[in-house]
Each structure stands twice: as C-alpha cells, then as structure tokens.
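Taking it in order: structure first as structure tokens, then the write-up.
All protein chains of the complex are present and in place, except for one that has been dropped.
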Amino acid sequence: MNAPQRSAGAAIEIRKASKRYGAFTALNDIDLHIRPGEFMTLLGPSGSGKTTTLNLIAGFTDISSGTLEIGGKSVTGLPSHKRNIGVVFQHYALFPHITVGKNVAYPLALRGIKGEDRDKRVRRALDMVKMADFAHRYPNELSGGQQQRVALARALVFDPPLLLMDEPLGALDKKLREWLQLEIKRIHRELGTTFVYVTHDQEEALVLSDRIAVFNGGRIEQIGTGRELYDNPATLFVGRFIGESTVLRGTAEAAGSDTVMTVGDRKVLAHGRLAGDARPVILLRPERVALKRPGADAVAGENRLTGAVAEAIYLGSGSKYEVRLRDGTVAVVRSPLGAPDFSIGETVDVAFMPADLTLLPDDASADVTLT
Amino acid sequence: MPDRPALLTRLRPRGAVWLAAPAVAVLLLVLAYPLAIVVWRSFTDPALGIDNYVWFFQSAVNRTVLQRTFIVAGWVTLASLVCAYPYAYAMTIAGRNMRLALILCVLVPFWLSGVVRTLAWVILLQDSGVINSMLRGLGLSPVKLIRTLPGVVIGMTQVLLPFMILPIYSVMKGIDTRLLQAARSLGAKPWRAFLQIYVPLSLPGVYAGVIIVFILSLGFYITPALLGGPRSTMLSSLVQNQVLSLLNWGRGGAMGVVLLVATFVLLAMAAPLMRQKHSAARREA
Partner (left out) sequence: MPSFPRVLLGLFCLLVAVLLLAPTLVVIPMSFNGNKSLAFPPDGFSWQWYENFLTNPDWTTSFTNSLFIALIVAVVATAVGTLAAFGVTRAAARTGGLLRALLITPMVVPGVVLAIGIYAVYLDTHLVGTVTGFVLAHTMLAIPFVLIAVQASLEVFDRRLETAAGSLGANRLTVFRTVTLPLILPGVLSGALFAFITSFDEIIVALFITSPYLKTLPVQIYTSITRDADPTVAAVGTLLFFATSLIIIAGLLFGMRRGRT
C-alpha cells in the first residue's frame, strides 16, 4: 500500500522580490525561504500579497524585481508549463469535457507516459485521495469536496517536487473543510513533497502548517511555527491576526529594564522594553489572563485591571469572557474548567503576570484589517 | 481600485489582438476598399466635384424616392413594433411549451431562403393570391396589394419582424416581475404599473429593435423590387439601376453614400440612447 520512492520536495528561495502592477505594489521586497518537504502556509487578509507570491512561484505572473529559485535553479522567465509544479485552485478547474480518470491522466499524457504505467499511476493517485471509484464519472457529477480531491490527485499524479494550493477549501462547508484539512496533512506526510498553501483562515494555517508566513500589505511580517507566532508575535498585526488577544494602550514610561503603562487609572508592569521610540502596546493572550473577584486572591507582582463582564460564553472545555475595562477596552479571557463563574454585569478584576504579556510597537493598520 | 489578482489572473498578452488580423485584412480588402471606391467615384465620376449629389437632390423624382424610402422604413418599423411588442411580452409570460412554440414561429422564417420568401409574398399578395381569395371568400371585394406600397410594407414587415421581436424579448426577459408586484402592493392599478414601470424598463430593447429594423429597411432591395411596381421604387433599386444598367458609378455611388450616411447617422444617434437607458434599467432592476 505504501507509495514507492517519490522525488524529494524542492526548496524555494525568494529574495527581495517585488511585484508591481502599474502604480500599485502588490509585493514589496519580500524574502522567503521554504525548506524541502516543508508545509508552508502563506497567511494573510485579502490583498496582502500571499496569492501574488503563489502566482510568482507557479509562473502565472512575472516577478518585477528580485530573484526566485526553485530547487536551487532560477526560474525567472521560465513559463509555468515548464516548471513541473502541481497547482490546486480554489474552484477546482477540472476539465468538464473529460472524465475524472482522463483529468488525472492529463499531465501524464503530456509527459509521454502511456499505457499500463499511466493507468497504474492514475489509480494510485485516485487511491491516495480515496476517489478510485469515480474514475469514469464526469466532474459535474461530483460534489465540491469530491472535485477538490480529484484536483489534488491530478496535481500530484506526476510526482512534482512542489505543490501549490490557493485557498482550496474556501468554497466548502465547515465539516468538509476540517476533514479535508486532515486528509491534506496526511498526504503531505506520506509524500514528502513541499506544500505551499495560501489561506486567510488562521485556524486552518495552525492545523496544517510546519511554518506560517504572515502577509500584510505586500510585506511578510513574520515567519515561524504556529507556536512561535502565537506566543511571540513580532508585530501587533501578527498578534491580532493569529488567535484571540487583548490589546492594552496607554501612556508608557521606562522603569529600568521594564516598562510601566498607565491603563485607565491603573499602572501595569511589563517585563522588558521596546527598542527605539515606538509607542508600545501590551498584547495579552486569553489563556494567560484570569478573572478574579475585585481585590480577592491577590498574587505578588500581578497586574490587575477592573471592569464589568460584557459577555459570558460556556464552551464545555471552559468558559470565555469578554470584560469591558474602565477605559473602554474589551478584554478577552479564557477560564479553564473549575475556575469560578462570573455573570454578565458583574464587576471583576482581570489579572495577569508581567511575564505573560507581549510588548509590541503600536501599528494603526493592525486593527483596521480585522474588522 | 488597483488590479488585485487572484491566483488565476486573466493573462493579457498583448499579442492577442493580432489574432484578429486575418479578419481585419478581409474586411479591408472587401469592405473598406470597395466603400472607399464608392465614395471616391461619387466625387470624381465623371468629373471632380459634387455634381452627382447636386443632380440627386435637384431631381424631384429622386427626392420622392428618398422620401419614400424613409417613409416606408418608418411604416415598416412602426408595424413591426406594434406586432412585436405584445408578441415579445407574451413570450415572457408563456409557459415553457408555448414559449418554445412562439420562439419557433420567430425562427422558422429564417429557414426559408430570403428570395423564396419574397416569392411567397408575391403569391400571397397577387390579385389571384391568397389574401384576395380569402377576401373574396368572405364576400369582400378584392384589394390590389401587389405592386403597391402597402404590399411592400407588409412583405418587408414580415421579413424584419424577428429582428424586432428578438431584441425586445431579450430585454423583457431580464425585467424583474417582482417590480410590478411591488408597484401593485403600493396601490398602482395593473395597467398603471405596466405603463409606468414595465414599459420604461423594456425601452432599451425597443430602441435596439427600432434601430435595427429601420436601418435594415433603408437598405432593403429585393423585396421592394419584386413586390413593388414602378411607383414604389426605393433608393437601393435606384442605386442598382444606375450601376448595373447604366454603368454610372458617379450617380449610383452618390446615392449609395446618401444611404450610408443616413445609416451611420442613425447608428450614432442610437448608441448613446441605448447605453444610457440600459444602465438605468440595470440599476433599477
């Protein structure tokens, strides 16, 4: 049942790449190094440049400046049909006038692979996506999820060293999407091909990827594993885009090697200081914050801000609260199972340790994109 | 808004336009060049100048023919519109099978060769023809239709009717019937709703049909020649006569240019009319 030896995944090296359309710059001087066999997700809101980057790698559009190497060789000027890359598109792009089997066989026929060898490889590809019984059907007889699986088989049947996927699950419903995410992960593990995946859904990125590159406004803000991006976001945009967070703003002063920020009427201590003179904000992850009765259960060194519960949601695995603080900021808090319950309207203290927060330079664009 | 590409951007290689080159070449050879010759000769045959045009407009006979051509075109357009509008409307409210039948009736005439169709009208209109036989059968006196202007109008209307029906139908198809329901719910009587809401929205199709039929009528040639007599000559017959029988390219060309200019003037007038109204309909619908 195991697939025979496949070509190892290709590495991708993008250096100082820019893409301009007339006066509009879609990509601004980006650097991206994708390791062989890695599952890299390009994550960001619409118009952030992630799809443009995929277009460049695929050869659907030309780079304006910078270099692009795939598998150690420069591909600038190389047309897409010579790059030997598999591409899966958001709306499947299956050829409607031929059967599923012929669709999957198409790239093999182009490469001169015929007869029994071809049939065997088509069958293997369809088996991999669990669509072997549909070889004689036509694409319009299949559901969206089935078509996407066939598209995946077609893109992989010729053993490309690189697979590109452009929001392939965007048109499918939630349960199907979740199931297919796991299938894609499984196939990636089996094949060892380099996967580059584009999405705007940060949860999807966290499920699938080895590493994630976060795009914003034509630039890459941070590249790292999901854990790195979540625990140590490099910019406010990344902190806000990945997972949930609370952002505290106020006037800040240095205090030795720490920072003290006045939020509303309270002072908050944060470990560390920002380099340069950027105005700092404090980013808090919901799991690092606890809700306590005002003044009760004090712990040495902890920060406390008072507010009123605006929203209380029971999640089974715990509870999630939204607390409106005195200065108007809404804090998002996740309480584990067993923690005390609070009801809407109750006055509470939001408590967190100085080491459990992240100091980041303020960035006006970070909040706008998330509405 | 700048061009934000999806993965599958429409690649627009600049070379694509050149695929149309062979077609343009054919048109240059067999359309542009001949038309240029016609215009040229109208101003240079037999001598350089506007003599041919002067001759054309000075002759009372010619002026009558010109007038008649436009009047006939007007009558044909009006008759087509009157027949086409209710027919097109019926096509939109008909059930599936009835609509198919109605569409078939519009398309079937095209399957009969144009020349043969005119012969059919000769048969229908002649003194011993179908219409007169029916009239006689009903006890009415026979009407002289062959070689008369009304006969020509009837024949031309039948040929051009589909060109009026199809544009009107295609616009009517797109009108949201819920608009009429909304109007009625607001208190408008059915007829008022129809006149004030439906008709204005159908106008782009009406304009298109009117322009097409009028322009085609101006250039019509075979049907008036066969159905009409000497007293219903149209401009295109005069052109043919000058060139084919009299070999007078100057005069024939001048009349041709008059026809051409009339056509393009009408088109120029119609184009903005259809575009403006069309977008209004889209916005409202």
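As written, the chains take the letters A and B, and residue 1 is the first residue of each chain.
The working rule: a contact is a pair of C-beta atoms (placed from the backbone, for glycine too) under 8 Å apart; a residue touches a chain by one contact, two chains touch by 3 or more.
Bear in mind the structure is a predicted one, so any value in this text is a computation, not a measurement.
From the options A:78, A:93, A:234 or A:339, the residue with contact to the unseen chain in the full assembly is A:93. Of the listed residues B:29, B:54 or B:269, the one in contact with the hidden chain in the full complex is B:29. Touching residues on chain A toward the chain that is not drawn are 58, 60, 79-82, 84-87, 89, 91, 93, 95-97, 106-107, 110-111, 138, 140, 154-155, 158.
Not every partner is drawn; the one left out touches chain B at residues 8, 10-13, 16-24, 26-27, 29-31, 33-38, 41, 83-84, 86-87, 89-90, 93, 102, 105-106, 108-109, 111-124, 126, 128-130, 133, 157-158, 161-162, 190, 215, 218-219, 221-222, 226, 236, 239-240, 243-244, 249, 252-253, 256-257, 259-260, 263, 267.
Definition applied: only the chains that are shown with their structure count from here on.
Chain B has its Cα centroid 59 Å from the Cα centroid of chain A.
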